[in-house]
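All protein chains but one are shown at their positions in the complex.
Here is chain A:
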Amino acid sequence: MQNKVSVKGLVKSFGDLEVLKGMDVEIEEGEVVCLIGPSGSGKSTFLRCLNRLEEITAGTVVIDGFLITDPQTDINTVRENIGMVFQHFNLFPHKTVLENIMLAPVELKRKTKEEAETRGIQLLEMVGLSDKAGVYPAQLSGGQKQRVAIARALAMDPDIMLFDEPTSALDPEMVGEVLQVMKQLAADGMTMVVVTHEMGFAREVSDRVIFMDGGYIVEEGPPEQIFEHPQNPRTIDFLNKVL
């Protein structure tokens, strides 16, 4: 069976600056992969290439069998199956929590209004915010916003979820509630790619950890191997600094 995500020779440049210098990554269905590494190493850029929020300079990216680097591919259809959660939540401030969640399924005619509402309430229960359905994002705490953002991404019933530093903009006491939801999602078998600085989460939840530096994959493997027995000196150096 084909892998959920298959990246070959991915290069991404911003003008003269080459941010990703040839990445090869295979991700299986149900796998939870954490990307770690210093700032500027290209982790977020790599993640954003997976749903083509960044135009890809060279290489191929296949998601769910769709070659998204092909301009002929309808990227919108592919994106419907890829949920994304952002560092700064990016909730729609002019819509209530429930409207945020219902917007895409209804607009893209994947669900009727009633179905989307039922599913939205279900998702809010899952993230522990069923009492916030009619509230506007401005009235929520950071942790609550991020949980709504996760629910919104799930409303399209995606089979891959991308997380771009989902807890980096949160106050420390709110990190746990978001990670809890993500753990639940991982346990339910969601394919997840997570850019994170939460080493505890990476160690506990992920199936595989990828350490990136300078636009390359420096080292990858199961979390025990990366955290207990890192091989590359750069990995060792990074882990010494953050742990």
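To be clear about the criterion, a contact is a pair of C-beta atoms (placed from the backbone, for glycine too) under 8 Å apart; a residue touches a chain by one contact, two chains touch by 3 or more; residues count from 1.
Everything that follows uses one rule, which is that contacts and distances are computed from a predicted model.
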*asked:* Since a chain is absent, check the UniProt entry for it and pick the matching name: "Cobalt transport protein CbiM", "GntR family transcriptional regulator", "Amino acid ABC transporter permease" or "4'-phosphopantetheinyl transferase superfamily protein".
replied: "Amino acid ABC transporter permease"
_Identified contact with the non-displayed chain, of A:L98, A:V127, A:A153 or A:L170_ = A:A153
*Hey, which of A:F86, A:F211 or A:F238 is the one touching the hidden chain?*
A:F86
*Quickly run down the residues of chain A that touch the omitted chain.*
51, 53, 76-77, 79-80, 82-84, 86, 88, 90-94, 103-104, 107-108, 136, 138-139, 149, 152-153, 156
